[in-house]
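Every protein chain except one is present and positioned as in the full complex.
Let's look at chain A:
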Amino acid sequence: MADQTYPIPGSLDAAPSRGAALLEWLHSWVVTVDHKKLGILYVVYALFFLVVAGVEALAIRIQLAVPNAHFLSPELYNEFFTMHGTTMVFLVGMPILFGFANYMVPLMIGARDMAFPRLNAFSFWMTAFGGLLLYYSFIGGFGLYGMGAAPDVGWWAYAPLTAKAFSPGHATDYWALALVVSGFGTLGTAINIIATILSMRCRGMTLFRMPLFAWLMLVVSGLTLITITPLTAAQIMLVIDRYLGGHFFDTQAGGSAVVWMHFFWIFGHPEVYVLVLPAFAIANEIIPVFSRKAIFGYPAMVAASVGIAFISLTVWAHHMFTVGMTSVSNAFFVLSTMMVGIPTGIKIFNWLATLWGGRIRFATPMLFCTAFLFQFLIAGLTGIMLSVAAWDWQLHNSYFVVAHFHYVLVGAIVFCIFAAIYYWYPKVTGRMLSERLGKWHFWLFLIGFHVTFDTMHFVGLLGMPRSIYTYEADRGWGTLNMVVSIGGFVQGIAVLIFVWNLINSYFHGAKAGNDPWDAWTLEWSTPSPPPPYNFATDPVVRSRRPLWDLKHPNDPDWKYER
């Protein structure tokens, strides 16, 4: 058996030949069950909706830039902030992170595909049709009464606003059904990732030799199983209420609006961790490679991730301090929320220790990850501020909260998504993204981000509530809101540069080669882009950094790892 070689011999590199006809090419994308193509579909789909939801955000910011503006009608404003939130969470965040998982996990663990390739395709198309269903509501949501178009109940859709009496027409139904449909897709992907990681690892790839990316995706998928499903259950209840005349959230019949809040946030808060753990996963891969050091505290990282997943299931009612719970419940959710700071703190220190003494290369992926470290820290600190019930009573539903969660969702997650795209784009396409445009993208986005969201904290402290259509001039929020809006447009310009970089580099970027970053995980042992079968011979690993062992046969990791 010693004649087996790895990575795959060059003679087997089958250059993927594009079908001559465009139709054939499109057909191949529609019927594909290849985890890499599906991963690309996920990411492209998510980037499309990132631009759509970004445009919605900019429209909101134009409306709020000056007092008493009339850029949007009040109805359209409600629809836009609802669609912005729903789109960003369900059509951007989840698909893009599952897209990365789809593409990278089989490559990282030395498998040839996911455990269930056809389920994988099914899941993607369910997610895709969920998105189409949601956006079809803009034209299809008029309903019997000719009222409303897109959903306008907020992404949290509190009862009783969602009752038939207060939300006539079909817009809310589109919202509920779109989330059920895409939820099934998400569930399928989560099952697939778990089965892939637990059953498809290559020889020698024990659980504790897996790249942390794969570990965190395992944790995220497990968390997804038990967080997306409560949302599905709650949406089914909502549809029963709206279509079959049920009374789950009908207070006049003994139902309870607060129960909806509980069910929604039992999904809603762990969802934040479903989104942020993949961001950690990306940072876990990029920071060591660009610091030229192995990750510090691998077992602690795994334990912290599992810890975050468990704690995240016990914190949901910190979204509900102002509902009026008992002091005991308030105290419980204050303390459980603060506990999240412990495992996330462990992670921050591990990343810092990885950077410490490293030979850091500030290429674009690393720039985004560095910014992520600072921004995630600040987001965590404002999170701990808001976890104090008394402080939350003051600031609940203000722009301070909006600024806090955008610091997590943009400052941590979107920054890591950009880092991941700059890091893995060479693997996926075989071309490097332009570093010059990447730096422009980074700095503009960084400045725009801080101008927008740092300022937004102050608007919130000055008492501006979220989700309001406009405000009077004498409130003193005008200047700050203008600053926030300007920052939003700077971010918009940065994203345009990024999109141009993606398109231009695809045709004109420098050739990447197999391993442009001198990295250590298995995906870099394949050609760029990897062939459909990934590995010509099944790889075998002996340590957490198989490519390090290969490149440094005199000083392999497995001598030290036990």
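As a working rule, contacts are C-beta pairs under 8 Å (C-beta built on N, C-alpha and C of every residue); 3 or more make two chains touch, one makes a residue touch a chain; residues count from 1.
Methods note: contacts and distances are computed from a predicted model.
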Protein name, per the UniProt record, of whichever chain is missing from view ("Protein-export membrane protein SecF", "Cell division ATP-binding protein FtsE", "Cytochrome-c oxidase, subunit III" or "Phenylacetic acid degradation b"): "Cytochrome-c oxidase, subunit III"
Among A:Val33, A:Ala69 or A:Ile236, the residue in touch with the chain that has been omitted: A:Ile236
From A:Gly254, A:Pro299 or A:Gly324, residue that would touch the chain that is not displayed: A:Gly254
Residue among A:Gly204, A:Gly297 or A:Gly476 touching the omitted chain: A:Gly204
Option touching the unshown chain, where A:Tyr45, A:Phe90, A:Phe263 or A:Trp351 are the choices: A:Phe263
Which of A:Leu22, A:Ile139 or A:Leu244 contacts the chain that the document leaves out: A:Leu244
On chain A, residues whose C-beta touches the chain left out of the figure: 1-7, 9, 115-116, 119, 187, 190-192, 194-196, 198-201, 203-204, 221-222, 225-230, 232-234, 236-237, 240-241, 244-248, 250, 252-256, 259, 263, 266, 540, 542, 549-550, 553
